[in-house]
Structures are given as structure tokens and as C-alpha cells.
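Missing here: one protein chain of the complex. Every other protein chain is in place.
Chain lettering (A and B) follows the sequence in which the chains are written, and residue indices restart at 1 in each chain.
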Amino acid sequence: MPTLTINDNEITVEPGTTILQAAQQLGIFIPHYCYHPGLKQVGSCRMCLVEEERSVKLIPSCAYPVTEGMVVRTETEKVVKARKAVMEFFLVNHPLDCPVCDKAGECELQNYAYEYGQQHSRMTVAKVRFPKKDLGKHVLIWPERCILCSRCVRFCQEISGTSELFVLSRGDKSEISVMPGKRVDNRLSGNVIQLCPVGALISKDFLYKSRVWYLKKVTGICPACSRGCNVTYEHRNGIIYRTLARLNPHVNDYWICDDGRYEFRAPEKEKRVHAPLLRRESHLREVLLEDAYTAAKMKIKSILEQHGPEQIGGIGSPCCSNEDNYLLRRFLTMIGSKDVAMLPPVDRNDREEFPGGFVISSEKAPNKQGAAAMLGVPEDPEHFRDMLSRIEQGRYQALFLLRDFLDLPLEDELLAALRKVPFLFSLESVRSELLQAAYCILPCAVFFEKEGTMTNDRGRVQHFNQVLLPSTLDIQSPWSHLAKLMKHFDEKIDFFNPADVFRDIARDIPGYRDIEYGALRKDGFHLEKR
Amino acid sequence: MEIKFSPEALEEARRIKEFFTFQQGSLLPVLHLAHREFGTVSDEVIDYLSSLLDIPVSNIKDAVSFYTMFNMEEWGRYVIQVCHTLSCALRGAAEIVDFLEKKLKITVGRTTPDKKFTLIKVECLGSCGTAPVVRINDQYYENLTIERLDSILDKLE
Partner (left out) sequence: MIILKDVDTIPNINTLEGYLQAGGYRALRHGMEKLDPETITEYVKDSGLRGRGGAGFPTGLKWSFVPKDTGKPIYLCCNADESEPGTFKDREIILKKPHILLEGIAIASYALDCHHCFIYIRGEFAHEAEILRKAIREAEEQHFLGKNILGSDFHLNVVVYRGAGAYICGEETGLIESIEGKRGYPRIKPPFPASVGVNQCPTVVNNVETLAFLPFIVLEGPDAYKRFGSENNYGTKLYCLSGHLNTPGVYELEMGVYLDELIEKYGGGIPGNRKLKAVIPGGSSVPVLKADEVHVRMDFDSLQKAGTMLGSAGVIVMDDTTSMVDAALNLAKFYAHESCGQCTPCREGTGWLVKLLKKIKDGRGDKNDPDLAVDICNNMEGNTICPLADAAAAPIRSIVQKFRDEFDQRLG
């Protein structure tokens, strides 16, 4: 475990740690471009040069492992001069595109030029020119802006393993390119755009859409599959403009797939259920929320009296949060019903494992494990099949169904079965064929309008935030509707926020004992196998 | 023209591949072989070599575009490479270029319409003591004068 001194601060580090990483541990920032913690280091941008006592030349701190007794200085005159020099070289051929470049506001060239560069340009000769190129389904490149840090090339070699990008030619004619006919179309392609420290690699999806300083950032969990990759949503005025990968070393490292990045921004407004619907005289009519709850309570009470709790059941969703599913079961338990199952997740059979270790799961439900635990059911789809046959046999007078727009589509078999239930209470977000079958529909929020927790396929409980507000006050999380419904049965029941619900989850659900809601915000919590 | 090695070249490529088992070690020798066989290392050639050597096409193109001796387009039958670095420049490289441009009626970087000659300027050829030096295909011509160069060109078929 070597010990070194950086700017007179001593630190002992793991063998193999580089000087730059040791500095980061001390909270000392060294500017850099080509270094990225998720990729192999190359030391080629020369921005991270620092002074070390035993070396005559400045050394690149990202590429030097710490050896015992190193004395490093990061702010001496020599280092500052070198940074100014390197910064000037970066800007020699870089076009003055800031006013029209998407990266402005989050561009490391801008930031470091401001902090470490010179005030005036001495470049009085023509700059090197390159044409813009379309590199793939999501990726454009402006090669004039490229600083040849090679992060994108390394990503394609090490993480996605697809090697589409390479450096063409040499010297200052070098440019990032693809072979004609072999574009960057792998399922992780969006990551190279996020990796690019300047505005060279640009997202077609985000091009010219918004200035980044207008966007508000909210952390969340991607709902596209059961891996539960960590993301950051950036939004403004009720629209999510961009989804970025967020570091979680236990789940997804620094990456997310293109599905999570570019899809799932929102189902169109027209498709949403905006208001509570209740069937009166065989037509579904919009009602006030209170009336819906009251009607539901009365209907349930009457069924309990006439038929008993065995004839009321519930189906939870692997695409809804832990809180949603937990309160469904809690509600059913409260009214004496034991029959609950879980919709099986959609499986697209497109699982892909990448050489860098990233996996895209074929199960397109973010909370299968969590929902199953909350509902107290096995994950095996057989269990749902049993429930389905009971429904088909007409065993239920009433059924509570949680459904998210990511869930299994309503195929004929399922729809026909649900039609048999006289009183179907559906908590869903998107208008579906259930409009013909349901007795009562409560409008629900989609995943980015909710806050809560989900458990990924490797047993990690993770927290996600609300990004956008639903368009009406009636649209709420399923747990919120269920909590209010339960209150109609028992005045004492109060759940104000997901943390309240989670407190009960941590009390009741085996495996979730004693997990603190607040502690989930950083990296989540890994459930031990019992 | 179908891109495929002759049986002899294929055998040589196989021997090279067997010998260089590390990284992409077989690539440069095989690229030289391909250049000899096809006269160019175009994208089609790269596709062919990629399946032959089991190396991704982008890795091959990466290397090909780095090294100046592999041309990616069609060149003439005789590639005239005039050294223009300091020692040769001091001994008349510029005049040689002028002479060649006038004689062949093309500018540097171009090929004659009958595809016989391509004229390019290259960096130091490593024979500065016999400057000015011109390399035509694989052959060095040293201690050149305009007259000697003129007659050399006239003799080329």
C-alpha cells in the first residue's frame, strides 16, 4: 500500500492506484480529458500533467501508478504553464462553435479553457476543416470539434466490443470515423455521446433541442428492463429532454443502453387516463375521485357481505413500484382476501451481454423481484397461470388490477378472462381495452411521475425520484389511490408519502427488514440471500 | 475484379498468420502482401482481409490509414515518389518536381490519364548522401539529374 504526498497532503492508497485517482481521493482536482474511470487509460491528452519531485519532465497523472514516496505537486508554476500550453493547443483547430454547439454549458473544453487557459488566441492561420458525418442511428459527429481523446474508440473496443469507431489518418488530419456500411448501431451507442468531453459526438435525439442550463436534473431508475440501471432525467416545462447514465458501480457502472436512453419519455397525452372512470348503466363515466372511492368502498362491502372475501382478488404489476404492490396486498389483506398474483413480465428474448460486462436483460419489467416480494408470490409465471384459470372459472366477483403501460399487452386470453369479472377495478395509466371490461378505472401516474423504490433482478433495492408532475391532480401513484381507499375503510390508516409506505415494507417484508428509505438514495441496498 | 489472394499468396498469408500469433501481428506483413497482389488496400480488400485474418475491419482501416505506403485508392502502374525533405531539397528536389509535373502534365498527387504514372512527394527516403533521390515503385534512383531522370522515365514500359 504505497504512500505519497500530493500538495503536502499525505495519503496511502491501494496498489495500482494512479496519481490522478489518489488526488481525487484527497479531493484535489486535476483537469483531464482522455481519462475516464470506466475505460483503460491512455495518457494522450496531456491535460493532467503534474510535477513529481524525482522526474525532470512533467508526468501524466492519469497513467502513472503511485509508487512509495512520490511527492507530487499539481499547482506549481511549471504545471500551470504546461496546462496553459496544452489548452492553447486544444483550441488551435477547434472551431468557435459555442453559440451553436449542444455541449455548451457542460463542455470540459469551455470549463478548462476558462480555468486554465489563456485569455487571447494567437492562432492567426487557417484551421483544419472536416465535414460533419452521420455515424449511426443516434450518433452524429462534428470532427472539427473533436479533441481526439479517443474515449469513444475505447468504449467501442472495451465496453460494447463492437469496434466500429477508429482513428483515420494521422497527425492533425486524424479524425474519428467508421467504415462505410458499418455504423455505430450497437445497443450501447448513446454512451459515446455522453462520454465525449466536447461537442463532437452529438445526439440526433437532443440536437438543438435545449440549452443544458435550462434543464433540471432528477435522478431515477431506468424502467426499460429488469437491470435497474441508474439514470438522470433532464427536463424542462414538463418535457423530459434527455436521459443520461448515472454511475452505480454495483449495477450499470457508467453506462445505459439505447432503449433506456431514448425510449420511455412519455406515452402521448391523448393515450393517458386523465380522470377516474366509473361504470354506471353500462357506460364508463368520468366521476370525481371521492365518488370513485366511495362507490368502490360500497361495492366491496356489498361483495364481502354477499359472497365473502374469497371472491375478491388482486393482480400486481412487475412494472409498478414496491410501494404500489405492497399497498395492493395490504389492502387485500385488510378486507380479508388472500388471492393475489403478479402479471408476468414481458420477455423480448433479446438479452445481450457485452464484453465490458454490461447486460441488457430480456425481461422488460423493472421490478419483478420487488413486486413478487411485496405481493408475497413466487416469480414463477405458473402462479399467474393458476390465478388466470381461477378468473376464467368465474371465481371472482371483484378484482383489483395494477397495470403500467410497460406491462404485458392485453392479449385475447387475458382480456377474455378479465371480462368475466363483474367488478374489475383497474389502476392504470394508459387507455386500454379494459375500458370495455372495467367497472372502475383509477388514473395512475407513469414511472417518472412517481417516487418510490424498485428491486432489480440482482436483488438491489433502489430509489427513484419524481421527475414530472402528472397533468391532473387525479392522476396519482397506485399506492396513493390504495391508501386513500383504505382510509375509507379504516380512518386510522395514513400514508402521506412513499417513505411512509416503505417503513411498513421494512417492517413486514422478509428480506427488507430494517432498510432505511433515506439510505437508498445512494447506490441502493443489496438484499442478502436468505 | 474479385478480391481474392492467389494460391501462393494465400499460402504465404497462412504462414504469416501462423507465425504472428500475438495481437494483430500478422496484419502489416499481410497488408504488404495484399498491396502487392491488388495494387491497393481499398475498402473491399479490407473486408476480404478481415475475414481472412479474423480482425475487425475498423482495426485494419485504422492501421492502413496510418501508414503512408498503403494507398487506399488506385494508383498508376509506376508510382514516382520524390523525396523533398531537407537534404534532397538542398540538392534540387524542387526542380525535379517541376520537371516531372511538366513532363507528365499532372500535378503532385495525381495520376496520368493513361494510369501509367502517379506523382507524389514523400519524406526522407534514407539515402541523403546520394541526393536528390526518387523512388519509383520499389526501386531507388539516386544521384539524379534531370537528364538521367528523363531517360529513366522514357525507358519504363
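Everything below uses one rule, namely that a residue touches a chain if its C-beta (ideal position, glycine included) is under 8 Å from a C-beta of that chain, and two chains touch if they have at least 3 such contacts.
Just so it is clear, the structure is predicted and the values come from calculations on it, not from any experiment.
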Selected from A:124, A:237 or A:306 as touching the chain missing from the view: A:124
Contact residue for the chain not shown (choose from A:115, A:172 or A:310): A:172
Touch criterion as defined above, residue of A:4, A:30, A:66 or A:82 at the omitted chain: A:82
Sites on chain A contacted by the missing partner chain, in the whole complex: 42-47, 49, 57-58, 60, 63-64, 82, 85-86, 88-90, 92-93, 122-126, 128, 147-148, 167, 169-174
For chain B, the residues touching the chain missing from this view: 19-20, 22-29, 31-32, 55, 59, 62-63, 66-70, 84-87, 89-91, 122-131, 135, 138-140
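By definition in this document, only the chains that are shown with their structure count from here on.
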Residues of chain B touching chain A in the complex: 43, 46, 56-59, 61-62, 65-66
Interfacial residue positions of chain A with respect to chain B in the complex: 163-170, 177-180, 182
